[in-house]
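Left out: one protein chain. Kept in place: all the others.
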């Protein structure tokens, strides 16, 4: 497959390049960046020196389409809807890593405060929850927080068991992007943890969409994000209040059945950690049931740039082309 | 005041020594440690070199009592009850930093699995919630998590407004002590976050005790702790579901009234951070109300070794001796 | 003493405020900042909330002078020479934290590429090497790297023993200031170490000046700085090749004699660490002699913002006013 990446100089672009470098069927033929035009990929992504000989180019959407079988759009929210139509019209498959096509357009407009200009709809690309990803031409790649949160709670939502769900998520700072800022300034982030958007982060809408799709009666869904002194990873602590007491075995069986034959889900007996998934496309999930209570605490761990972004995008690509879901992605994380 | 510290070689012992070094009315006359006996304090606590000329000693409780006006017991759970009676009988005031006297003895025995051997009861030493600390002879110094959680939720509990409370706490690893372990091994902790005791941490009992004291009808109190790649600090994210919708002003007023004249509580408009309280006895508190919802997210930030342990112990000491609460503690945190 | 701080919103300004808050004889009466004018000090330096009620002001030099007995100028290189003359002319004492008056003006112009516009000369303020600081009206506060390097090598330089000196220094990132940048971006700094200005850092000129003052024949002085994933501190590894083999005792005696009665120098048997000096004005020094060789490795550890900047500035202030050198500074570092 010939692959184009629109917006290749940021973190998700870099991560697509890193992962595609070892994909047996992928060949990156176009990597666009307006600001880095003419620079070698390795000049910006120093870890990719010698791996790629390619240069960043400032190409028209048409030019990217003409070279590619599939295009990843790693662009800001609001920008994707300006390039996706032309790509699809040119017969190219598209995985959009922006938020533009993740939500019902009406919800999108309300949450992002941007008028949506393209009527097309995409399939929401968490393959474990959306088997219809297979053979699709257009996928909206999910947000990082919603991936971790939805995968943690989906089996219980699907069983109609959730009364109230509080997602307390902790993300590595790479989620804030490659651009230096107050919050990413080392002396501000080191030895700290920063809660933000305590009740109204945009990603909540995706979590609500996914869980209500599984259980239309699910009312109470809360989400609070934090950034921690870590570069990569999202640990989601899902405090799930259930409608009735459940045994350890019952919950374990629910998860096993729900995720059977899903290669990237690892159900573990202990408590998942970021260090086990770093650099990989795995989502580790573990849980504990409160004694004499109706609360289950579920922990999920993903790498925000892999399963939470570029890895999942490639997983979607594999399925769109009928390849094995794990093709080029069956690599362990890096630990310690 | 002549001060004795039983168990002075650990982190809370070292922090007592650090803070007392600048207290105008305090003179440390005994610092015990069995394992470090004969070593200079600065040999173990390298930051205290030249500040103290004292040596660690292996002293009998009686000897410590005979030298001291007040003794801090920074010993393991189960050990304090073996030394506290003799200290109090000798007429010495005591601040116990262990868990032995924090809970009703019956609850203590259930939670800690240790038989309690001393019928004495202590006042629970969060001075902002327990004005009766003043002039007391015996204080049980609270756990670090319960300090952060109780201070975050107390005003709403006191007003009888809480329906359900989920405390999701993030602690620096110094809370696990000075002894190297798997979880504190740098390659395991760096770039990670570790959830643990997801539903049944011992500190939950203290939070329940304090909030039910304020609101006897409060049923649902959950607590999940995490350690983050930070040495010091506890950030508590309190997800509070309230019985009725509350306005921003209403909640702000509740907190202002409840904490008026409490010098170490700083109510802030933004979101508290560990870096603002590091090394200091302050507890910063901020909150946000969910729009169209009945959830309030309250964030509190403390230094686990100061307001969460040794600083609060000295604040208690000040009050026990009728000194100004802030004596020797009115020092800013260290930032960046 | 009434104290003015010109440039109080940066890290060295904040550190002056933090340290002066516990100084028994100091009262900060003016804190200037053009960009933060009108904001409370605690709005910018969140750790100083409730400690200071002061606001940042945008004041003329004359106004600052009229309020103050001494002024600290924490301004960029090239700016200090524009405000210092008016301050001194107004009879106010000055400690300048910029580089403007640290070097011979000719050397300064060459190293900094800035024309010097003020003929005044200051005393170079490392009090351990410059007893003439006492009672002075105008002190040039040294650079952070030169403080650590000069203190490590001065006793051997003074004895005329150094053949060749290589200073390999490792600094916390706070030395780069409060402004976010590529190098201070958390994902770039975490789990990394960044060497820079491998052979030609400006601070080298100060090290050369100080060591040549002690040994005019000393030729070979090299300096290479690095930033490490730490907020505070400078560890200097001084690889000193000496003219003749020296015994452990000989070197220890040289250091003891040279630094006798210097309260902030702590000569230790082991190897100094940043964690022992963090937040304090101490400089810890240790060394090891290469067996069968002519190399001595000396390690010094300071907090770059304290002994390397604001703490040393206050130490200078104390001496300028005839106070005890340690006044307000005899506080231990914060560890762990």
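Residue numbering begins at 1 within each chain, and the chains themselves are lettered A, B and C in the order written.
Methods note: contacts are C-beta pairs under 8 Å (C-beta built on N, C-alpha and C of every residue); 3 or more make two chains touch, one makes a residue touch a chain.
Note that the structure is predicted; figures quoted are calculated from it, not measured.
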Cross-chain touch to the chain not pictured, restricted to A:102, A:130 or A:278, is A:278
Considering the whole complex, which of B:74, B:87, B:140 or B:173 touches the chain not shown?
B:173
In the whole complex, of A:29, A:51 or A:200, the residue touching the missing chain would be A:51
Could you pull out which residues of chain B are in touch with the chain that's been left out?
11, 173-174, 178, 180-182, 184-187, 189-191, 229-231
Residues on chain A that touch the omitted chain in the whole complex?
11, 14, 18, 21-22, 45-51, 174, 178, 190-191, 231-232, 263, 266, 268, 273, 275-280, 282, 284, 330-336
Absent chain, residues of chain C that touch it:
164, 166, 168, 170, 172, 187-188, 190-196, 198-200, 222, 224, 226, 228-233, 235, 237, 239, 241, 271, 273-275, 278, 287-291, 293, 295, 297, 299, 336
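Throughout what follows, only the chains that are shown with their structure count from here on.
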Taking each chain's centre as its mean C-alpha position, how far apart are chain A and chain B in Å?
39
Which chain C residues sit where two or more other chains touch them?
11, 174, 178, 190-191, 231
